[in-house]
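Before any comments, here is the structure.
A protein chain is absent from this complex, but the other protein chains hold their places.
In order of appearance the chains are A and B, and numbering begins at 1 in each one.
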Amino acid sequence: MRSLPLIFLGVFFTLALSWVGIVLVGHLQLGDLEPASAVLVNQEAEPIAGVFFRDDRTGAYRMGANQPGEPVFPIQLTGSAQRGKRIYESMGCIYCHSQQVRRQGFGSDFERGWGDRQSVPRDYIHHERVMLGTMRTGPDLSNVGLRYSELWQHQHLFNPQITSPGSIMPRYAFLYEVRPISEDRGPSPRAIQIPDAFHPGPGLEVVPTQRAVDLVAYLMNLRQDYDLPEIRRAE
Amino acid sequence: MSVPASIATAIDPRTESPEAIRVRLSEVDTSMKVPGVFFMISALFWLMAGTVFALIAAIKFHNVDFLGDSEAFTFGRVRSAHLNAMIYGWGTNVIFAVAPWIMGRLCRTRIRFTNILVIGGVFWNIGVTIGIFGILAGDKIGVEWLEMPAYATPLLAIAFACTGVWVVLLFRWRESGHVYVSQWYFLAAFFWLPWLYTIAQIMLVFEPARGVVQSLTNWWFAHNVLGLWLTPIALGAAYYLIPKVLGRPIYSYYLSVIGFWSLALFYNWAGVHHLIGGPIPAWLISAGTVASVMMVIPVIVVAINHHMTVVGLHKEGWASPTIRFVVFGAINYTAVSLLGSAMALRSVNEVTHFTHFTVGHAHHGVYSFFTMIMFGAVYYMMPRLLNREWPSAMLISLHWWATAVGVTLMVVVLSLGGWIQGLRLNAISDDGTVVYQFMEVMEYLNPYMVMRSLTGVLITIGHVAFFINFFWMLCQRPDPRTPARPTLLTNEA
Partner (left out) sequence: MEFTSYIILGLFFSSFLFIGAACVLYWAYRNGQLNNLEAGARSIFDEEEEPLGTQTDFFPDKRRKSKR
């Protein structure tokens, strides 16, 4: 073990092996996933169960095609929601919130109401930044858009104690503008309701900045409530 | 002679006069003085900055109002500022100080053109500074361990090219006929990190992969920064320092060969265990679990080698600051790795995943193991670089006790709290409802979070002691009565 090329070859191949195995093969298997309809069809346009079907003539397994005329999922985020994803990223939400529902029986994700089906790779194909998360200091957010209203999200971001007393989530009040109510135009239509105990004071209103609007738009779009061919829903 | 060849000859130390070929250790030490001191000063400032970020983040867990209205210091940003300051600021700078020095000593070649190391160091520190300001300013990338914004990375690449290539070149120019196990670890680490970092940058930042392939790349990268950068450097340093300080060769050199190659083979597959239960193909998760369990082989091998070398010399070891830190680190390497293998099992992971147990485990690995060994290496290296004694034995003791007790308590608190957190989060009653509401579990954790902050304060005290001792040593004038000796701290004095 004295030769530099020998050591180099060894360390090169060991890392190359894991890169090929985990990243490259992972990419080959998952990199070309496309949005799909809830049920796929075979070449005779008959619905099939799951993703693959057996071609009777050749005996080979083939991937089904999307059912014509049916909507395909997941859908691409646009506009405000897409900008909101960047806010989510820059605030470091990922350090306390995951975005993955584990299967029933593994953990308590279903029982906590975080989702009624397991998350699958196809759910994430449109995420420019996949933030599955590794910590649950707060609840999972895969389906947070289904659980709460926009007002709830704004109040919760402005001060989590309004909606979740005792929470250790930081407040994002800096995404909101606290300003005097205009005497000419009256209260802003965009202002959010704040309960008296948390209200900044009489004659003031709390108006979300564009960043807050975007972030809430993103959160409201976090939903895995559509069916995909690979999902076997819990009965 | 062609131009590149003549440059290569000019910087090749072997082209010197024959009588200078036998390079003494003291000459290696002297040649590393400037870059070593530079990297150590940088590392220490990052250590202090990282500690401050850590305390802020820890306090926020039990006091939401603390810096609650500051956008730059919101939890999500301070936490990643802490991680990046520690890994890329403290960890990598201290590696740049220690690794070329040990490499030079083992290759018996003095380190030439050290300006290149210093230039690399300047770029590296500017890069990390920009990166951390970028994180606090909100330009962070939502990939764990890779948060520094894309505009900081070219600087880091230049910096690594300067320092990393230099370490490999040192090996190329070695004078010693033997190659020691530490040299494999260092060489491998200095090959692995740039490759990992480049691929992660390409596949996650410049041309992001589609869907969950990002998550796979993320954890392949992040776990390997620990496994293929910090770990081999710390193991290599321990393989050098334990026998060197105790004056006893390593227990079994054969075993170290097996240990090295099994680590190289298995560690880089293990990262997938961070995605157990996630939307990832089951076979990949199984591969990650298998590799994590196979890590038992290199861990046991290294444990035999390190611990058997120390056996019987505990009293002598206790008298050496280096051995105190390094053996503490080596013991924790065994512990943290075996725990890590267990945590990759699905049934254990179901409890520990998403909880503070994982946070405790990360500190167990990066602090109790890596950082403690690096502290030991610095205690051995600095007197030899500066030809000066550490000014205060009391501060060394304080450093050791505060950090060893502090981090052990922290790991115990986080592991215990995290385990109960995981059990309570998963608890389901017979009628299919959860036993504990989410908020109840979080409120239960509050005292653990307070204790975690207290252990953090203890560790901070240790860091301050180290900081003072280091700069006191730098400011000291060499004692004119002691003649310059090649190495200090020997019992002949």
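By definition in this document, a residue touches a chain if its C-beta (ideal position, glycine included) is under 8 Å from a C-beta of that chain, and two chains touch if they have at least 3 such contacts.
Everything quoted here is computed from the prediction, not taken from an experiment.
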Which of the chains on display does the removed chain touch in the whole complex?
A, B
Going by the contact rule already stated, which one of B:72, B:168 or B:257 would touch the omitted chain in the full complex?
B:257
Given the contact definition stated above, which residue among A:9, A:75 or A:204 touches the chain not shown here?
A:9
Touch list for chain B against the chain that is not drawn:
24-26, 105-106, 176-181, 240, 243-250, 253-254, 257, 316, 319-323, 379-380, 389-393, 396-397, 486-487, 489-491, 493
In terms of residues, what is the contact footprint of the unshown chain on chain A?
1-3, 6, 9-10, 13, 17, 60-61
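The rule is simple: only the chains that are shown with their structure count from here on.
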Chain centres from averaged Cα atoms put chain A and chain B apart, in whole Å, by 32
Which residues of chain B touch chain A in the complex?
60-62, 64, 68-71, 74-77, 79-80, 138-144, 171-172, 177-179, 184, 187-188, 191-192, 195-196, 199, 203, 208-217, 220, 224, 228, 257, 261, 264-265, 268-269, 271-272, 274-275, 277-281, 284, 287-288, 346, 350, 353-355, 358-359, 425-428, 432-434, 438-439, 442-443
Chain A residues touching chain B - in the complex, by the definition given at the top
1-2, 4, 7-8, 10-12, 14-15, 17-19, 21-23, 25-27, 29-33, 88-96, 98, 100, 102-103, 106-108, 111-112, 118-125, 127-137, 139, 160, 164, 166-174
